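A short write-up of the structure that comes next.
In this view, the complex is presented without one of its protein chains, the others remaining in place.
Our next item is chain A:
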Amino acid sequence: MKQTLGEKLFDACNTIMLILVCLVMLYPVLFVFGRSVMTDLDRAAHPFAIWPTAWDISGYKYVFSSGSYIVNAYAITILRTIAGTFCNMLFTAALAFVLSNRDYPLRGAFTMLIAFTMWFGGGLIPMFLLVKSLGLYNHFAVLILPGLISAWNMLILRNFFMQIPQGVIESAKMDGASELVIFLRIILPLSTAALATISLFYAVGHWNSWFDAMIYVNDRDLWPVQVFLREIIHNTNLNDMIRSDAVVEVNPPAQSVIMATIVVTTLPILCVYPFLQRYFVKGITVGSIKG
C-alpha cells in the first residue's frame, strides 16, 4: 500500500522522537563513563564531551589500589548475589511448589498469610531491633536472610507451576512417585525458563541492593560496592574508600574517583541486562495474570 505524505511525515517524526528518547536514556551513562577517564582540566574545558582528549586513568588506579576496599566490596557483592540467589531460589521454589498443589489443605491459609505481608509489614524499626536481637547485625547472613523469600516472586513462580498440565503429575502419582520426586523430577525440569526468570529477579536485586547493608552492617569489610559508591558520592571523601593503614602517594581528582566507582559498579549489569531483559519482560507479563 502506498504511503501518503502525511504518513511519511508521521513515521519520520516518530523515528526522530524515539531516537531522541534513546539519546536521553544513554547520555547520562555515556557522560559518566567517558569523563571517568578525563583530567579535571579536560572536564572543565569540554562540559558536554563524552570522549576524552587526553586519557587519565588515575581514578581507576586509585579505586583498584592495594589499600582500597573496592576489591573486597566486589567480592561481597558477587558472593551475596550468588549465595543469596541460590538460597532465594531454594526456598522460593519449595514454597511455590507446595502452594501450587491444589489439594494441599493448608494452601489457602498459607497463601493468605504470605500475601498479607506484601501490603503490610512491621516497618523499619521493629525489623532493625529484630536483626540485632537475632545476632545478625554485622553478619554476612543479614544480606541474605531477611529477604529470603519475596512473596511476589513466589506467587509468580507458583502461577508458572500451576500451568503445568495436571495429567503429568497425576500419572506420576499413579506410578507411586512421592511429592518430593514430582517436585525434583517433573516440576523443576519443566520450569527451567521460569526458574531462570525468577533467579534473575533476585540476582539483579542483590546486585543493586544497598539499604540492608547500610543499616545492618557497619563493618566496612562486609560492605557491598553499592554502599561504598553511596558513601563516596555523598561524602566526596576519597579516604572513605581506602584502608586507614594504606599508603597513597597522590590523590587523584575526586570526580575521577567518583565516576570510576560508578563505572565499576554499573558496568557488569550493563553488560548482561540486554540478554536478561526478555526474561524480565516475560516475568512481568506473566506476573500480571493472577492465578
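Quick note on the criterion: contacts are C-beta pairs under 8 Å (C-beta built on N, C-alpha and C of every residue); 3 or more make two chains touch, one makes a residue touch a chain; residues count from 1.
Assume contacts and distances are computed from a predicted model.
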Hidden chain of the complex, named as in its UniProt record, picked from "Tryptophan 7-halogenase", "Cytochrome P450", "Phosphate-binding protein" or "ABC transporter permease subunit": "ABC transporter permease subunit"
Contacting the left-out chain in the complete assembly, out of A:Lys61, A:His139 or A:Arg230: A:Arg230
Option touching the unshown chain, where A:Thr53, A:Gln163, A:Ser178 or A:Asn251 are the choices: A:Ser178
Sole contact to the chain not displayed, among A:Ser58, A:Asn72 or A:Thr266: A:Thr266
Sole contact to the chain not displayed, among A:Ile82, A:Leu124 or A:Ala193: A:Leu124
Touch residues of chain A, complete complex, unshown partner: 1, 4, 6-7, 10-11, 14-15, 17-18, 21-22, 24-26, 28-29, 31-32, 35, 43-44, 47-48, 91, 94-95, 97-98, 101, 104-106, 110, 113-115, 117, 119-130, 132-134, 145-146, 148-149, 178-180, 183, 204, 207-211, 215, 226, 229-230, 233, 255, 258-259, 261-262, 265-266, 269-270, 273-274, 276-277, 280-281, 284-285, 288, 290
